[in-house]
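Reviewing the structure listed below.
One chain of protein is taken out of this complex; the other chains stay put.
So, chain A:
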Amino acid sequence: MRGSRTAVRRPSRARARGATIAAFAVLAATVPAAAGAAGTREVDTELPYVCAFPSGQRPATVRISAAFPDRVAAGEPIRPADVTTTVTFPAEAVADLAATGAAEVRAGTRLTVAVAQHDATAEATWRGTAQPVALAPSGPLTLTATGDVPTVTGRSAGELTLSAADLAVDLALDTADGSAADPAARTVTCALAEDAADHGLLAAVPVGPDPGGTDGSPSASPSPSDAPERQDGGEPADRQRERAPRVGGDAPGGTAARPDAPPCRYDARYPAGPMSLNAYITGYANVRKLKGAALIPLTCTLIEQGEPEFEFYPDFSGGTITQRSTGDLYNGGRTWSPPFEATFLTFGFTPTTATMVLEQTGPLTIDSLGATDYVFTSTDTYVRVPLVLRVTSLTVNGTPLDVGPSCRTEKPLASPEPDPAHHPGDHLVLHGRGEQVTGEPATGYLLLSGGPLTGEVSIPAFTGCGAGGENLDRLLTASVSGPGNYVKQTQGQTCYVAADVPNPDECTTDLQPLRIPVPER
């Protein structure tokens, strides 16, 4: 699933020009409304991998356990259950991590799973989150990650196979006193070793009726259009089509239909207060120089709702509404986005894949300014947040380049600021407008219920990129940095976590946002 179209400014429509920049999407994960009637079987496979560390390529073992249905009907989703991905890095690799000053590691895994049925193929990403583990000064390091994974649906009868492929391990590194190590984050990319048994096969699930012995009629001849499809009813996952990435739809009707999303909850490090909300945000950020867009994946945002203030006009014909809320990105215990990958053609011809995170470097504020005359009510909301773009791994023309531990923009991304006197410094500004004609539903961006937020941002020069004498700052600055990059993010419905009775239409039972926004162009 690659996306090559850029986010568009309405009403004009930018045209896609080939696969200039492809944002990798999270394959939509939805939980089937009802469990399949068939039995399940457990799979527990240990596979050899080779992982790229600063000190070189190191072997690693990856153990994957999951439960798959014995058989499903055509069109019935396969939902792997109880998925655990256990990664063991060797002692040499651990020494690399310990050299950063890290004493504790929090990890997320992104396992690419190749799905095939007949000639049709698709890819799913199995995401997992590991509990924090102490980094021992010597010996191997084992990370055990769990998480819900996407469903896969075979559109026709025949065996559907799922095989483990590339693995990315996103590491957040903390020092003994709880502060961030330097670097604070690292992405370790791993490839399945060539000698892996059955090319990483995890499971082969029969799709269609049980032939019941020798009388089984042969299944229909395979067709190239029989691509497995995602549960959310999206398009067949045919990579040749270069379709825009799509993340699962807004799923009404309870947690059973909630698409997969990273954790988004208050915790001991970030406790909830009486006005605490949480919400997801996702969308596209154009990279103008590359004529493409990167998908910023579902990012958890914790929001402290400000009290709305109302001031009557002197003649009481209406009034103004102001509301200042604050918040933080909060993913894996840190104020940053989840890692995201983008592939683009540097200088128009060199395929380059970068893994990045957006790291919040100051307060996030949400200012809503509104007015009503009781006939028409509107609010303009400005979200401001300083964000540094970090690059954690880079592959150019198939060759991994070591970007080093501190490859980042030299200062935060900067938007034109409508009120610079009150909001100095470089930061991203996103604007959303909500409107309501009295008697009609409210439309547009509404703080509590989300909606589209747009802005424009300059990407500063990169610094600290490269290792071993190779300086990659210029490459990244020349190919990425520059002004006029359009950003469109969509916020989902918030969950008010401190409610006496949390709203079941807005919150999961464990007080995460129920509603998953869909990125829009």
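Here is the rule we go by: a residue touches a chain if its C-beta (ideal position, glycine included) is under 8 Å from a C-beta of that chain, and two chains touch if they have at least 3 such contacts; residues count from 1.
In the analysis below, contacts and distances are computed from a predicted model.
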Undisplayed chain, where the name is taken from the UniProt record, one of "Tat pathway signal sequence domain protein", "Molybdopterin converting factor small subunit", "Branched-chain amino acid ABC transporter permease" or "Putative zinc-finger domain-containing protein": "Tat pathway signal sequence domain protein"
Contact with the hidden chain (one of A:Thr86, A:Thr125 or A:Gln323): A:Gln323
Identified contact with the non-displayed chain, of A:Thr326, A:Ser378 or A:Ser406: A:Ser378
Residue touching the undisplayed chain, where the options are A:Thr350, A:Asn397 or A:Asn503: A:Asn503
Touching residues (missing chain, whole complex) on chain A: 252-253, 274-277, 305-311, 319, 321, 323, 370, 372, 374, 377-379, 434-436, 438-442, 446-450, 493-494, 496, 498-499, 503, 505-506
